[in-house]
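Missing here: one protein chain of the complex. Every other protein chain is in place.
Lettered A, B and C in written order, each chain numbered from 1.
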Amino acid sequence: MTSPADTTDRTASSRRIAFLGPEGTFSEQALLTQSDYAAMEMVACRTIPDVLQAVSAGDVDIGFVPIENAIEGSVNVTLDSLIFDHDLMMQREVVINVVMCLLAPAGVSMRDIERIVSIPVATAQCRGFLGTHLPDVETFAANSTATAARAVADEGDGHSAAIATALAAKVHGLEVLAEDIEDHPENQTRFVALTREGIPAPTGHDKTSIVVFQKADVPGSLLTILQEFAARGINLTRLESRPTKRGLGDYCFIIDLEGHVGDELVADALRDLKSKNEDVLFLGSYGAAGDHGPAVRRDAEAAWRDANTWLDTLRGSIAR
Amino acid sequence: MTSPADTTDRTASSRRIAFLGPEGTFSEQALLTQSDYAAMEMVACRTIPDVLQAVSAGDVDIGFVPIENAIEGSVNVTLDSLIFDHDLMMQREVVINVVMCLLAPAGVSMRDIERIVSIPVATAQCRGFLGTHLPDVETFAANSTATAARAVADEGDGHSAAIATALAAKVHGLEVLAEDIEDHPENQTRFVALTREGIPAPTGHDKTSIVVFQKADVPGSLLTILQEFAARGINLTRLESRPTKRGLGDYCFIIDLEGHVGDELVADALRDLKSKNEDVLFLGSYGAAGDHGPAVRRDAEAAWRDANTWLDTLRGSIAR
Amino acid sequence: MTSPADTTDRTASSRRIAFLGPEGTFSEQALLTQSDYAAMEMVACRTIPDVLQAVSAGDVDIGFVPIENAIEGSVNVTLDSLIFDHDLMMQREVVINVVMCLLAPAGVSMRDIERIVSIPVATAQCRGFLGTHLPDVETFAANSTATAARAVADEGDGHSAAIATALAAKVHGLEVLAEDIEDHPENQTRFVALTREGIPAPTGHDKTSIVVFQKADVPGSLLTILQEFAARGINLTRLESRPTKRGLGDYCFIIDLEGHVGDELVADALRDLKSKNEDVLFLGSYGAAGDHGPAVRRDAEAAWRDANTWLDTLRGSIAR
Partner (left out) sequence: MTSPADTTDRTASSRRIAFLGPEGTFSEQALLTQSDYAAMEMVACRTIPDVLQAVSAGDVDIGFVPIENAIEGSVNVTLDSLIFDHDLMMQREVVINVVMCLLAPAGVSMRDIERIVSIPVATAQCRGFLGTHLPDVETFAANSTATAARAVADEGDGHSAAIATALAAKVHGLEVLAEDIEDHPENQTRFVALTREGIPAPTGHDKTSIVVFQKADVPGSLLTILQEFAARGINLTRLESRPTKRGLGDYCFIIDLEGHVGDELVADALRDLKSKNEDVLFLGSYGAAGDHGPAVRRDAEAAWRDANTWLDTLRGSIAR
């Protein structure tokens, strides 16, 4: 693993991937589930914007960041950076279960703990466990679960524990006092891999992400947008609104849909959407992490091609 | 003018057009407004199916028939023949004002009239005039206004008058006793010219006619059909339902829309419609008789082309 | 049976029903399937407008007329009279199979027949039978199948036959030479019973008929109309367009829907429709002749009532 300062030393032969560090974060844990990414030179960045900036600037080939959590919702800084600051393409999505662990140095037991360190979001997600087993502890904020683990490892006062990943325990030489301590054990975080350009070939099981900017002078514009997809039987897996930073009530919509821009039906929907809304931002088509039904889509694709052939024949008979 | 029996004598150099006869009908009157058609060899047919059959069989080049009247609605026999019996293409629409005249032989005055002959539809449309000026006359049915005029000319009993066209007066040597006697002076009839194949080039001011068969197992299918056009800002000038003759409650829809199949937006709508409903029958794209707004459409066409270019670029970057 | 002239002699104790005569028509045949109507004093009228006029004027209690045929489509004169001329309420619908018979005086066999008399519509519907069994006969037009039967009975030239109902054979003392001779044996005609006012109580299996006038200045108004019903899961069994007689391209829509105005969901849809389109004409709610699914509707009704209770509670807490 190298620090961001190393990025200029990079050789052509090795590909580099930046992620939200430090070592031991959920981001690293998610990244390591992808064997091709894990084989690259991994560059830990301090913030999400730093990751995206490293990709934009060409310092790394790929950026890997969280984009959505099942409990917390969107990672707004990721969305806003993609929408407003960078021109990047999603290449892949990775979804992992969020498993929170209570970590402490060897020799520290539950009874000794007086202080809990973690990012507030993680602490909040373990409220149930803490209320039952550690009702009187004080909580302290850290910038990431990994930072919390490092802080607990460094301090070694015998009374502190971190809420962090199992990976962080390994990285910082801590013990796992309790595992799976989050209130919602089904919690998941979704990560995306980003590059400067290029759309991966369809896998037959893809998602496409776009951003559509509401036309301020057209009421019901979201309705119109949704109708384009509904009319084609294209399923939306996510719809998120974000302020455009132009004033209260001015939104854009981040939409994830099933299918690839290489599919005729998806292309058809995007073409119509674009022809009515100049501001459509394409964020990528990429292999989907979850399951969805390819069979129906294949029928619809075939019907579209038949219809296109019919139309081509008709138009071929127009007098010139 | 030639009778249907002459159709086999036709020479290659002359084009032939069949119309709903006999001489002196509104159909002939409408046909004569088109100088190119009026220059062809005109073939009067006895019924609308006869006209369409003459085109299908290749006995004539063009068929000319009424399709819609502002008071009476669709001419069902024309619609049903086009939908179920023949495979013809609309080439042009012609709209004329329906002006009914009271015709009688020279020397017959209003006071002498005891009998009115016409097609019942025409008699019904002059109810107001008859009630005021000829309250006690008896009415007799004829097969067409032109037949009525001929009958009155032939009988010459001095007490009969026909309700028919001014053209019929000329053809049969009758006098026009009263003009414009219909209750709805704004009444119009729309005619279409039909050929075996071929779509005329766009004029920039066109209509397209299609028939869409409702999918019995999909409720709300008409809604879906209309949404395709509404979503593209394509105006419908006519929507008519007709039974499919498969049982009560089984309909198809005849739709006239503004635009030409050569327009990208119209093509786009038809492609999507066809891909969702196998049964779309294309009846033709042809110059429109009325006025509609080409400017808006031109903007929408440009936006569609821009969107298509954007999409092509995107798809060009898909990995192979 | 009495003639229209008798209508002033009517006593309070007997109810009178007018139908499209003369005796032996399909209308009478349909009427006789309803035992309560068959027990009334039956008044044969010469035309459909005469039937409706008799009801409007109070000469009869009920009018009984055809409104739709599975092959021919709407009976336009019925629709137009209901839409533009009279203010009547549908009370019941009756659907019968259309069975055409070939009728001739006793002693006349198929070989003797040289002339066929009937209404042109009926003759057209037996084209297949005539082409096979009587290819060389001449066809003559009558005003109704019943008139045709009477004419054949009166003439007695030994060479004429009528296409009419089995009932007409009985009424006019003719023999049935061939039965079920129509090309589409599944053909049906739908009749409606009309009164000056009153809505029958819901049967749990009802239809509602309305007319909605398109607002000329609002494109896509039909779409909006259909959405009201689609949004509430209300099935439309029929949608028919008719010209409003105000010029080509100006239509109204006759809509039959499943349900009764006494149902909350139907009332809700009509209220919203009316609040957006001033011109909604209510033609009636009445027991349906066919089958449709009451169970789903009952759930939807219950959901509506629950929602209404929730809303009433909410609104009850508004400060005054």
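Following the convention adopted for this analysis, a residue touches a chain if its C-beta (ideal position, glycine included) is under 8 Å from a C-beta of that chain, and two chains touch if they have at least 3 such contacts.
Please read all numbers here as calculations on a predicted model, not as lab measurements.
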item	value
Contact list for the unshown chain, restricted to visible chains	A, C
Absent-chain contact - pick from C:141, C:261 or C:289	C:261
From A:92, A:190 or A:274, residue that would touch the chain that is not displayed	A:190
Contact residue for the chain not shown (choose from C:38, C:110 or C:231)	C:231
Footprint left on chain C by the chain that the document does not show	197-202, 224, 227-228, 231-232, 260-262, 267-268, 270-276, 278, 282, 285, 300, 303-304, 306-308, 310-311, 314-315, 317-320
Touch list for chain A against the chain that is not drawn	68-73, 76, 95, 141, 184, 186, 188, 190, 219-220, 222-223, 226-227, 230, 235-243, 245-251, 290
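As a convention for this text, only the chains that are shown with their structure count from here on.
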item	value
Numbering shared by both copies at the chain C-chain B contact, with half separating same from different	same
Whole-Å separation of chain centres (CA-atom averages), chain B against chain C	27
Sites on chain C at which at least two other chains make contact	none
